[in-house]
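As structure tokens, the structure follows; a few thoughts come after it.
A single protein chain has been removed from this complex, and every other one stays in its place.
Note that the chains are named A, B and C in the order they appear, and that numbering of residues resets to 1 at the start of each chain.
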């Protein structure tokens, strides 16, 4: 099984910029995270953008969809900011791509203490290999389908859509 | 879905004892790890022992099997030292328990830098919820069945049994 | 020797707020840092404010000066944001308080990976006990007097004033 990891940015990859005191993007942590996790899955990393998901516009979401469609792998992980992860999941889900695609991110950057990044990465990669084709969000230890997932901003957790 | 996490010790839970300079057990890190990972799964932690898996004897393995059988949950995670994880997986696998059971651990303690503990926990929990009943080992980002998994000591990775 | 540690905030004590993705103040890390450092000095912690030093105004600086003067200890550490640390040092230095006072902070928050917080704390506390009365800034492994220290923003280091 070959897996493609599409990196788009989000909280998970932010780092502290000591010049201005802001959390920003420098470079992705995934090569380090993959090594640390001793991953033996055939995994190809591809950084397609490094964006805060609040700054993502249609063009970029379309590019993510295209990247899912055009890559050779049938199993795809996507890192994504949590704020609009469900929007991107929906767009991919409505695109009728016959692959298994799991989005994930983190509530706290990998480079900040007490981060959930490594856990979410593990959960996403473990699930990906067992799921039917479709689009999913893996956060909080759960795997939720693209058409029934929302971020509860008050609680900071991903959940089934409350009707 | 209710999940039971049976804690048995292993490298993942070792801590540094500054009195003697050894890595030993003090108390499990899982309450902290669960919180940090923002787990929303219905997860019950149970520490049944804190042992180096090289020190485990038959009586203790039997107790793990009994704990799997007697707990009310149908989905069970087991933390375990890596050295004899496959032995315990085999014993449970041959016990005909009709539940989904995933063993995991870490090559580097959670309390030591560059640990794979959180990744493996995520991978195990994510997989557990998607697997058919059976016994599995989740390490290195892969989920391997109890009757086809071995630890390659030279490489420090879990793999399918080489024939 | 009794030491007072006056906590005023600054980068050193910022934490990640997962609700808004900003680095903000929650509570000081110094009780944890002192314990971790196994400090045997008679040290009293006092949090007098938790401010970004760019947000500090005259009233607050005056309060810091008053706190230095009024506390019973003759040896005082002050945590401070780096942006205006030298301004506050100057104000205290010009106040003719006959005590030994060392200001320090961090370029990277204690809660962010690769932080200099613990090193700077050690450097400040070690120096404090050996210095003549006066006001100093301890950063980058050096101890510089209040009337000859500036922050070089381009390099992100504290240095003697370039003439």
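Keep this in mind: a contact is a pair of C-beta atoms (placed from the backbone, for glycine too) under 8 Å apart; a residue touches a chain by one contact, two chains touch by 3 or more.
All values derive from a computational prediction rather than experimental measurement.
Colleague: So which shown chains sit in contact with the chain we cannot see?
Modeller: By the stated touch criterion, the chain not on view contacts B, C.
Colleague: Considering the whole complex, which of C:19, C:44, C:114 or C:133 touches the chain not shown?
Modeller: If we include the chain that is not displayed, C:114 is the one touching it.
Colleague: Contacts of chain B with the missing chain: which residues?
Modeller: Touch set of chain B with respect to the missing chain: 11, 16, 18-19, 21-23, 52, 107-109, 111-114, 153, 156.
Colleague: Residues of chain C in contact with the chain that isn't shown?
Modeller: Touch set of chain C with respect to the missing chain: 33, 36-41, 43, 107, 114-116, 118-127, 129-131, 138-143, 156-159.
Just so we're on the same page, only the chains that are shown with their structure count from here on.
Colleague: Central chain, going by Cα centroids?
Modeller: The most central chain, going by mean C-alpha position, is A.
Colleague: Return the distance between the CA-based centres of chain A and chain B, expressed in whole Å.
Modeller: Measuring from centre to centre gives 26 Å for this pair.
Colleague: What's the distance between the Cα centroids of chain B and chain C, rounded to whole Å?
Modeller: Here chain B and chain C have centroids separated by 44 Å.
Colleague: Per the centroid of Cα atoms for each chain, what is the distance between chain A and chain C, given in Å?
Modeller: Inter-chain centre distance comes to 39 Å.
Colleague: Using the touch rule from the top of the page, what residues of chain B touch 2 or more other chains?
Modeller: Where chain B is concerned, no single residue meets two or more other chains.
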